[in-house]
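As you look at this complex, bear in mind that one protein chain is not there, while each of the others sits in place.
Going by the order they are written in, the chains are A, B and C; count residues from 1 in each one.
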């Protein structure tokens, strides 16, 4: 056990902090999930890429700086500590890129990774369907072989695609086998949304941003070169990289550490409230939860660097961060007191936090996974 | 809606309070679940019966005073406010008596009710078996017909019978049909435990009292006159009176109102803690929960007096009182602070409270009942 | 002793439910979210409620009211909560009309006829609902009520709350005059009670809309309502609601009959109603999943009303402190 930051990490942290201090855009940025906010965010994210900070843990040839996971965590801490928002590029970088690194062809990596990191392409996820949320194996959207075109024709509807309204590309699972095959009949496709046979319908979220989209397919084409992994092997690809979604890459501790810090400052700034033991205890609870999440992430990272696979452990993290995020924002609303009903950044944060226990597999599903795969309880 | 106490109720309350003040034994009484405590408790409970206060809501001919449910609630409030403990006669009065009133023969009522109220007989419940806790329909203990003796021979094991070690009688469910019949093959028996073919093995509880017992049957006899309800109709009898166990009769609000009051006094008596906002909030929460339970009981009682049956609503009450009891005692331990680890009355109360979410149908089963019977969700 | 509603109250509630089923579908609530929507007090919904006599529940029959008491108020506002009725219900029914009834002349008649809009807020809030349409402003504190007329005050910026069907505006200035003989504490109790009553209605409706949804929504080959986790979430929400509702009616009764613990009981009601509604909102959203997170789903109208009511007429923490003081210090309540 060695919990002391390495000298090279301290240097890395300093360098990141300085670059961010010098290059950050005026804050707060408008929401990256709103029509007006997207261009502003894209400009900033291009600048981040040009500075070499968009994807620190990627190989240099794709725009990264070959940083290890410790430095990636440090970068995330500095990024959120600087008050910067989640990125439009997020879904591609966190959810698709790990799959490309693990299952992609050389050509796919060359064609997509750099453009993804530089927000030349914007990716959204195409998993959920109206009848398939937690039960992904029941997906109904289909991909039909078109030998003449050298690829697959997509049909069906995907929904709740975060930022789908602003994306150029989608990565998604479609059924190439029969409905009865369930998991076995799915294939993972990389889809250009800017083509005939695709129509995108924005859906406003709880917080008013129209980040969600329903995406309808009616014969859109995906060439063979854009099948990720094997035909019929989409489930394996999706599952192998689902760990990323549930823990590390989607919710690095930096975001919660920064939120907890902001909450501490919010209470400190409220004269008369900062000595209220109930508020103090609630704020300290949020701070502790963020720290505990960071510390448990360090354990996961230590394991990964030692060659361990992150499997169902990711479910422990997912439940923990999503519940801490709700509690933290609720505490902030308690601190606001009489003004808790305002459409404030904290209220926005609260609304957003409520999606945490739902998406990327509801917390009920995660608890099933924990009980069955980590504790070994019988499925039925 | 009329929430003002009737003049006759105020009189009744005064009368009960005065009688209790004059006749209460020295408090605290030793535990009614311990070998040394039982005789002391029985003496007091006989006195209660002689004073006409043992079963206020029963007909006068069985030792009651024909009080209505409001007055029964008032008596319970006064009883617990006086610091008196739960009674050894409790299980018979709360769980068996309602079944006798609804399903018993005239002879059964004559033979048992008065003796039960005057603790001449002490009753324990014989439902749980080693393999059947929540799943009562899977009971395996059997009753075999003995025509020569004019009755039934009991075989098998009952467990977790509260106060079984000190009881003269048991009311229990035994299988007179086949295992496959599940609910349909059960019969409700009134059993004299002081006979050959019965052996009672005390089991110590968490709090050290040896109130629990395992009771083994090997050919003990129950005459036909001691079958309650129809042969094969035991499930109906048990279920029709299970509502009593889950809410009203087992856990009248008086006990929690008195506990909350004691908790308030405990905090008030702790100089330096009584101004701690966290402890104040926790104690006020306990007080509110006890009040809310009393108020919701009043709604149930108003309905019953209007002819409504208490069905699955009893499950709402059971979950609520059992959780409030745990929280109340936990709060008391917080108030004790450095001395929370002592084997104090509050710690005993905490231990006892932990049985609440388990017995009389676990709270998990209760929530299933609420969801399925009150909210109408599908069973499977 | 009888904790049930009277048959008159049940009939009154039935009549209101009938009107609201017709006049206040979710589309009407949603329409009030449009920033350019005219104030709800100018809409047909408000007209229907006025005709029903809803706003005069606490006014005597001689002056054209319903002659009801605070229990009736709670019954009606719980029903309004079930439909998430938008607009200054608390301000009108719990405070404004009774205050207007203390004033000489035709004021209360004008309020009941809709000729005059009244609004109210706790002293010190700095904002009023419907300040741009109100003719009469009432400030509530522990002493006598204070009033001002529209020409006496400056109406400032709109206060952007999470529930956009609620129209708050900053208000400054004002030549505030005491309403002689009025009872500010009672008015405050009524307003808090009105919040609590709406909250239990909101909770009730969110539970039932979720119960409906989980029977229709299927995953893994069966309705998600067959999953024990979903059942237990909803059962827990129902347990909280059924133990909050009697607390709210107890408070209503205490105010109606001016019982010595009325203030404590009202604070208790707010605390329990809030907890029940906040829990119902969480459970409802979690059981709906992503569809509940979309603005197009009606659930969000109910949830946001709950969040908006959380600090209304005293934060939950403030009401908790009132209860604690009454219970622990024997503070006047």
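Quick note on the criterion: a contact is a pair of C-beta atoms (placed from the backbone, for glycine too) under 8 Å apart; a residue touches a chain by one contact, two chains touch by 3 or more.
Model, not experiment: these values are computed from the prediction.
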Per the touch definition above, residue among B:60, B:306 or B:341 touching the missing chain: B:341
Full-complex contact with the absent chain, from A:21, A:230 or A:377: A:377
Which residue of B:21, B:120, B:144 or B:206 touches the chain not shown here: B:206
Residues in subunit C touching the chain absent from view: 227-229, 232
Footprint left on subunit B by the chain that the document does not show: 128, 131-135, 138, 159-160, 203-206, 208, 212, 278, 333-334, 337-343, 347, 350-351, 354-355, 357-359, 362-364, 367
Residues in subunit A touching the chain absent from view: 1-6, 9, 70, 264, 267-268, 274, 277, 280-281, 283-285, 287-288, 291-293, 295-296, 298-299, 301-303, 305-306, 313, 316, 319-320, 364, 366-368, 370-372, 374-380
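Convention: only the chains that are shown with their structure count from here on.
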Chain at maximum distance from subunit A, centres defined as averaged CA atoms: B
Two chains sharing the most contacts, counting C-beta pairs only: B-C
Distance between the centres, which are taken as Cα means, of subunit C and subunit A, whole angstrom: 39
Where subunit A and subunit B are represented by their mean Cα positions, the distance between them in whole Å: 52
Numbers and ranges of subunit A residues touching at least 2 other chains: 278
Residue list for subunit C, restricted to those that touch at least two other chains: 230
